[in-house]
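Removed: one protein chain of the complex. Kept in place: all other protein chains.
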């Protein structure tokens, strides 16, 4: 078991370990998006020719594509030529003590119960890493290596395991998939790479490690996870602590490949800066996440808790290609102030006996606008496919919006599909009942909301679930008038 | 302990309570009876602080504090407990979690530390036995899918757990069969002591065969028109309310 101090050590050492700091002062590409920039990025990363070509194909596709129009919000004007597409990973401004950190941020950390050292690391305060940090990190990596698990930065994987990257890169999210995926393919900065060999059950959540990664991989990260036959991995992305970032647009791509009898569990807690009360600032989180259950009886499960970002636009999807494979999507999306979330999932049943389960819980408060958008499609070969979808919305206040846009397509008569959706508000009589038992309205809402999202939070690893629960309470503070 | 003086209240502009006066001392059991629509449940709601009721006149003092100034949760924390006539269902919130939250909120208000998990469970077991509440209901969502009897028993169980000074039972007997009524009443009787007071609101005399009141009040048209002892309840059972109404009209016309 790795405790939180060790996590900090990891944070403290990671940059050093991968040598990010060495060229940090140089190399910032001029703003603009063109082939030269892409060649420059590729050269900087010392990439093989095939990867450069792949990036250029992505760029060619990007140029032909338009921004989507079907979403339930107005796409903000994005000036993609004003962005600099290569900057060596930014090192945060080092502060000398927590006294220099925004007190509001600290108050939130306090409420979330994030340990002091971790607070320091997250806010960029120099940590006195007097703990035996090097050995911890080594033990961590060493243990994985012993089992044959590859877990490294994307850039490192390109150098060390080109055959795996070449085989699977773009195999789930092709560079032509959508405009943001095409952009990512052309200019992706870095990200994570995971390979779990045959028959290996990854002994730890690959979470704590990533807590660090998330800070430095920039706005176009790329994640690729491959679980070989009979393997298992649980991967956690994100962090309950509020993440501030100067980049407004985040267009990440995540690809998951599960081979025969393999299982991938991917959990996300997203708490990017949502902008102020009037919706100014805030991150646009336009992510393409997709997994393929390639092998028979494989399983991919997405769990997400989305509380941040000004706009969240993501549809973690599963292609159920292997017979008897299984896909799951568990989601909690909270919007308040002027936040917008347009999120959901796509499940494609292709193989026989494939199963899927979708549980989506939307919570809208303030002037927030929350949409569930999902597709369940059953192909003609998918005999006896099963889907169950439950998609609930909870409204707090009368200025918010809540929408569900499911698409259901069945081409197989033996398939069984069930979809249920409800919308409700927190009832005054419920609040009064809890008041009468001595619980104030704020706590009452938290209690009801936690009950409402329990089914999703239960999917998260224990520690993470507790944090996520606190995060929800804090997010909804002051929502009940 | 509780003093109600000339209490007037209305809901949506309609006058419901028209001058209630009532004095309740430590350890007393008061029954409030009356025909439908007389204002019995409204009185309970006003005391608990339901916000669609507007108090237009009068005062309510509870242990020296002006109850009407307090929020519903602070009234509960001061020790006023309402056993609801129709307990709400709250899907997803487990009974256990709910009770723990409530108990610790009340303790925090009194400056007491939160109960340790072990102590809490011990207390839960003890009170479950006291009021004959099935432990398998503890992990279920609050009142969700409970039968009418189970809901009412849950109210009494909560009463035992939260240990208030004043318990108002709003038609706790309605919708109960005789066995359930016996269980609920015996729970209430076990909780009676010299410190705790009860207000039992009921439509039927039969509850008062199990829970013997010290005083019986008859509420009619928003006012208490007669106060007596348990014999009054019997008389009401035999003669109905009409003789009282007539008596009242006679008085008023004089």
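To keep things simple, chains are lettered A and B as they appear, and every chain counts its residues starting from 1.
Criterion: contacts are C-beta pairs under 8 Å (C-beta built on N, C-alpha and C of every residue); 3 or more make two chains touch, one makes a residue touch a chain.
Criterion: contacts and distances are computed from a predicted model.
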> UniProt name of the unshown chain, from "Fe-S cluster assembly protein SufD", "Arsenosugar biosynthesis radical SAM protein ArsS", "Formate dehydrogenase major subunit" or "Amino acid ABC transporter permease"?
Replying inline: "Fe-S cluster assembly protein SufD"
>> Among the chains present in the display, which ones are touched by the chain that isn't there?
In response: A
> Hey, which of A:43, A:75 or A:416 is the one touching the hidden chain?
Replying inline: A:416
>> Among A:57, A:161 or A:403, which one touches the chain that has been omitted from the display?
In response: A:403
> Which residue numbers on chain A touch the omitted chain?
Replying inline: 70, 72, 380, 393, 395-425
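One rule holds for everything that comes next: only the chains that are shown with their structure count from here on.
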> When the C-alpha atoms of chain A and chain B are each averaged to a single point, how far apart are the two points in Å?
Replying inline: 50
>> Using the touch definition from the top, list the residues of chain B that touch chain A in their complex.
In response: 48-51, 71-73, 75-77, 81-82, 84, 87-88, 90-94, 97-98, 101-102, 105-106, 109, 141, 158, 162
> What residues on chain A touch chain B, complex-wise?
Replying inline: 427-430, 432-441, 443, 447-448, 450-452, 454
